[in-house]
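So that we are looking at the same thing, I have put the structure below in structure tokens.
Removed from the display is one protein chain of the complex; every other protein chain stays in position.
The block that comes next holds chain A.
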Amino acid sequence: MNAIASLATPAVSVDIEGVNLSYGDNHVLKDVNLAIQPGEFFAFLGPSGCGKTTLLRLIAGFNQADTGRVLIGGSDISPLPPWKRDVGMVFQSYALWPHMTVRRNVAFGLEERGVSRAEVERRVGVALDLVGLGHLGDRRPSQLSGGQQQRVAVARTVAVEPKVLLLDEPLSNLDAKMRVQVRRELRDLQQRLGLTTIFVTHDQEEANTICDRIAVMNDGTVQQVGTPMELYERPANLFVANFLGTANILEGRVKGTGADRIFEIEGGISVPVPPGAVIPEGAKLVFRPQHAELGLREPSDTASIALPGIVSHREFLGASVRYGVRVGATEVAVDQPFHSGEGLHDIGAAVSLTLPKTSMIWL
């Protein structure tokens, strides 16, 4: 515990202010503003090409913003070259130097900082123990497994006690089983060091499981920032709704006013709009597959709405059954928990899709 404390530094905030970046005509980052709290495990999440890695490399100093600035602990680091920034980055490919042993890899950053030889050895030992590789210091990177290499890369970065830890898709080169294990280790390590950490990924599950907050990015802009739960329950737009989990989207038009408002879905079905719901112009009705319930009769309570549908598709997933239900002109997905002994709805059956009013999202 003492050893770990020696690698921990006071956490700092990271602020990204009005960052724009273009490669020629390609506007890669568009007015990005983010405030990352000290000690936060923060994710940049988005599909490939959304600018998340560009933004991470900008913080590390490998890209230059056209406008805007990056502040670490309140001071602007934009003019600094990469080697003066003190932000530790774990590369997607790990970037372990093949001509050095594990120990020399980890010692590199400390040597560059002019740390005394004895102190270098001590801190290398601490960093390697931290990732559980103290016994492999004399190996070459090529003699290690993928998971071990990843841990060396982490040890090499945290050994220099950076102010901020940047992780560029650190799990993408691991197999599925290792990924689950390593992401827990990363989270655990981050908690123990209390280090402000930014994690780049395209995998929503990775981001959801280990990050405090997520910035969902698309096409160079930040779509929404929030905790995994917030993003899932209250997506700000259709992109976020679709990117995090499965979203059913029903297009239609609002008709009437006041308490008589109805939403007319394409295909001629209409549902009452819950009173007080704020519906933007041209909005669509969005809901998650597991929030709806399939029944043969309409519910009698007023907390839900009912949509008539025809079962068109059925997939058995083990714990649940996913139905494709045709509602008007649209097929929506509905997940129902599977209980043994219970009958399933058959394809072609007319069903009533019940949706709690609290689960209706208007985007």
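Just so we're on the same page, a contact is a pair of C-beta atoms (placed from the backbone, for glycine too) under 8 Å apart; a residue touches a chain by one contact, two chains touch by 3 or more; residues count from 1.
Just so we're on the same page, contacts and distances are computed from a predicted model.
Asks: What protein name does the UniProt record of the undisplayed chain give, "Probable membrane transporter protein", "Ger(X)C family spore germination protein", "Heme exporter protein B" or "Iron(III) transport system permease protein"?
Replies: "Iron(III) transport system permease protein"
Asks: Of the residues A:112, A:266 or A:315, which one touches the chain left out of the display?
Replies: Once the missing chain is taken into account, the touching residue is A:112.
Asks: Which residue from A:26, A:48, A:64 or A:302 sits in contact with the chain not drawn here?
Replies: Reading the full complex, the residue touching the unseen chain is A:64.
Asks: From the listed residues A:52, A:103, A:156 or A:345, report the one that touches the chain absent from this view.
Replies: A:156
Asks: Quickly run down the residues of chain A that touch the omitted chain.
Replies: Against the left-out chain, chain A lists 18, 60-62, 64-69, 78, 81-89, 91-93, 95-99, 108-109, 112-113, 140-143, 156-157, 160.
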